[in-house]
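Heads up, one of the protein chains got dropped from this complex, but the rest are sitting where they should.
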């Protein structure tokens, strides 16, 4: 039962949707890294809600307050602690979910686990709001990785029935990644954005929600990171990524498409190019035997539709133990995949930084 | 870089395909559990190679020798250590892969990572042979779970183009799981076996290999196990599962199918049945907010085709740095998914035991 | 390089002496524990500086602000985060130690470790001020332990040449411990206080400092906590205790006196009393084979004299690499042992809570 992750760079995330504040501590950062706070706030802006109709109208300034670990803009080597105040909380909205768990949400298992003592307002500690400090930490991690020539970027691969172009696994430029990380609606083929927004709006209007898939890449990472058996790059990235609410699956390279493939067709052969060992293809998404092989790490994650929908749903009253129809009020994203792009990038950056530290 | 996993029950796996022996240490087991060694050896028999044409003809007796931690058939509370001798090693077969890495295998990243000092024979520490001690440990875990009414079972969901019936997510009986774990070729619909064998044989005859998907379920687990943010049931199972060679993806419940779904259609509503809180559906595969919700945990993993194929492949010589065609000799499974069923079960059982301990 | 500790209850401490604030996150606390904040602030008052001449005149209100993890006075099961603002910082005082390390202080190794990027003001992250959040966390731990009948208390065993009465190892009452934890100058024999204050004042007046020894006891802990080889009660308590600045040694029971003893004289024999297994003596300080044996855990720690003294000292300038006399300004305790009593209790409480959770 932990909100701490990492072996070398350890991230401790705290807060609840309606507590005083949320925040995180990043322990083990190298001293002497100059941080670009403008860039960090831009990253946080990508995740922040309230910008348009794809997200919840709850507006938060999300200005991180650095508590310690930074002096004159440079890391000191002490744990970097940050808090983000919770200003715009409407606790009244959640009165009726206190005892009637929202379907597909953490409410019911949390109620049992914590004996009803957990803060249910806004999902409490399980709220997607807790991804704000993760994005902060990820932005710090990205800057440290960037100094080593390692870049991370992601895009919305799919929303409902609308698909973006995919990464060319074996040929991903830092320019492409940089362009993706500068967008608030990250897609490779910009013509996709309008179609995706339309798809989301369709579900929003009917009080419904829609799922999506996010594809993420890491380039510039050296060969041989990760492994042995239980320290696989895949396992470590997964541990971070499943900490992001609504993620229900992860696959590397061809992933589930491997199941219907044959070895001859999908094996990643080698060739010498410019006196270097190169891969002819990158179906394995940059990881072999749990270790990086020098090709881009490419993985995608499945995100379920936001469980909080406006339509009435069947639920139960945990006190009276009787069936009860539930109508969720409050403010919610019709599609979490849009804002989750920066969170998935953050999770990947943190996992990679932890692996190479 | 670690072959140890777990927080409360820690598993340390050691050995190389052609070292003296392989084995594991299970640290943290409760004292006083009576172990049924006949059952454990049966489990190991499901994984053991050399039984038929779906697997490598390398035969290993795979008789585990208990070094410590068991007295008169009962756990003592000291670490349970076991070794399995490596008898049937044909090291000569691997001479030509010393410097020419096999495509899609760990050879190249391992060569870089370990500076050429790793034991490449048979894949060394990255060999699928290392799953034998994992199955041993999993069999022990299953017995401890069984005493608590928790059961684990898996089946081959798919090989190439042939699919088995799927689990009915919200209705999985211990009888079904028990029947699956007693088979060496685990499928729900027994008529699938012949078709799958045919599919594998087709690829084997052409010196090729084929991928697959394995579906696994855990029933009887209490509500509220797992969580908070970074201790999700999904993340913990993933960490174990990606330690199994050839796994390239994992999804819970609907997994990647969530991406094209809407909330109304896939939310798992609640109802009272027999005065208990029940789920109307189980699209989330038994996990909400990273915690168990009382429904069966259901996940599936993608397995890539065995990378070692008999067909000639493009590779490079790491010493001369020139391109070199590679023809792999040695003995290999045309489809790893068959034998991996018991390994995935073991990984799930170990993850769950760790979570509830 | 970590400021996080614990396996089941994990404590992450952050902050620097002159950063915005200091604080901690306690991860893994059980939900539903009612916390008595008045009691917690009293504990913090025992550690807080500025009360009299035994401590530094720096005054801090040390009012903890709960960020999350508590709702209506009760733990929610989410990480409990707290910050304490740094109000009364006089950064100017430290100008001359930037490049001239204070003898016996962390300055020099920290300078090398962090390449000069660490915040040296007030000792930065290595300041004894960071024990404030440890005392907060320890006070929380004590309340949870108290509910289970486990009590912790410590006293100043020795300052310079003045000794307090020692614990009767095999007979320590909760009343005694409770009385010790309610004092700001904790001694068993109250007549010792005046003598100890005199000893400290003697050193203070000459611009010097003096060392001490603190003895701590834990009662009510069940038999069999701790172990096996590397999870010893002694090792776990030591890991926490050496996190307290100025601690240079720890011993359990007779400790170093064992070296000149014989087995017959010091073995702790057993006897049946009131139909229970009891120890005739408790020379082992409640721990055998790394496990608790039911007798009080008793340990003592050696604390060196405050390294910051007003007398001139030989040091070096790390920039010019020349010898330089150093005169330390700023405000410092002439004897850290007085205020450290509550910190040692906190460390013990946290270690024990972690072990039994």
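All chains are identified by letter, namely A, B and C, in their written order; residue positions are counted from 1 within each chain.
In this section, a residue touches a chain if its C-beta (ideal position, glycine included) is under 8 Å from a C-beta of that chain, and two chains touch if they have at least 3 such contacts.
Predicted model, so just to flag it, every value in this text is computed and none were measured.
Only one residue from C:45, C:73, C:149 or C:235 touches the chain missing from this view: C:235. For the options B:76, B:166 or B:281, the residue in contact with the chain missing from this view is B:76. Set against the missing chain, the residues B:22, B:156, B:309 or B:326 yield one that touches it, B:22.
The omitted chain makes contact with subunit C at the following residues, 1-5, 11, 13, 101, 103-106, 108-110, 112-114, 125-126, 130, 157-161, 203, 208-213, 223-232, 234-236, 238-243, 245, 247-264, 266-272, 275, 277, 280, 283-285, 288-294, 302-309, 311, 313-316, 318, 321-323. Counting the whole complex, the residues of subunit B in touch with the unshown chain are 1-4, 10, 12-16, 19-23, 25, 27-28, 31-32, 65-69, 71, 74-81, 83, 110, 113-115, 117-119, 124-125. By the touch criterion stated above, the residues of subunit A touching the omitted chain are 7, 77-79, 228.
Keep this in mind: only the chains that are shown with their structure count from here on.
Pairwise, the chains sharing the most contacting C-beta pairs are A-B.
If each chain is reduced to the centroid of its CA atoms, subunit A and subunit C end up 39 Å from each other.
Work out the mean CA point of subunit B and of subunit C, and you get 46 Å between them.
Residues of subunit A found to touch two or more other chains are 1-4, 13, 110, 113-114, 125.
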